[in-house]
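Every protein chain except one is present and positioned as in the full complex.
For chain A:
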Amino acid sequence: MGIRFILLVNKQGQTRLAQYYEYLTLEERRALEGEIVRKCLARTDQQCSFVEHRNYKIVYRRYASLFFLVGVDNDENELAILEFIHLLVETMDRHFGNVCELDIMFHLEKAHFMLEEMVMNGCIVETSKTNILAPIQLMDKAS
C-alpha cells in the first residue's frame, strides 16, 4: 500500500487538506488527526522528521505555517517521502506561484487534483511536474 494518508495541517492544528488511501470513518479520522497532529507539532526542528505511530510511520515537513504529514507503512523509504512532500510543494508552487495556505484553501479541489495525479492506490505514480499539471491547466483553459 505504501502511503496511507496525506494531511495538510497548519500550526494551530487545523486541517487544511486530507486525503486517505484507506477508508476511515469520520470519527476515526477525527481521532487520528488529533492524535498525530499533537505528536508532530510538539517536535522541534532538530528532531527527526519521522514519527512512529501505532503500526505505521508519519513523515512530516514544515513550510512556514503549514505542516505536510504523510502516513506510510513501515517499509517505506522515509527520506524519499520527505522529498515527495517537497515535490508536491514545488508542484503547487509552480501552479499557484508562491503558494501559501490561503491558495490551498481557496483552491482545495485543485490541490486534490494534483494529489490525484501524483498518488494513486497509495503509490507514488507520477513525479513529472509537467505531467501532473497538464490536466489541471487544460481544465483551467476550458472553463
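Heads up, the rule we're going with is that a residue touches a chain if its C-beta (ideal position, glycine included) is under 8 Å from a C-beta of that chain, and two chains touch if they have at least 3 such contacts; residues count from 1.
As a working rule, contacts and distances are computed from a predicted model.
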Assuming one chain is omitted from the figure, identify its UniProt name from "Geranylgeranyl transferase type-2 subunit beta", "WD repeat domain 54", "UV-stimulated scaffold protein A C-terminal domain-containing protein" or "AP-4 complex subunit epsilon".
"AP-4 complex subunit epsilon"
Absent-chain interface residues of chain A come out as 1, 12-15, 17-19, 23, 26, 29-30, 33, 44-52, 54-55, 62-64, 77-80, 82-84, 86-87, 89-90, 93, 95-103, 105-109, 112-113, 116, 120-121, 123-131, 134-135, 138-140, 142-143
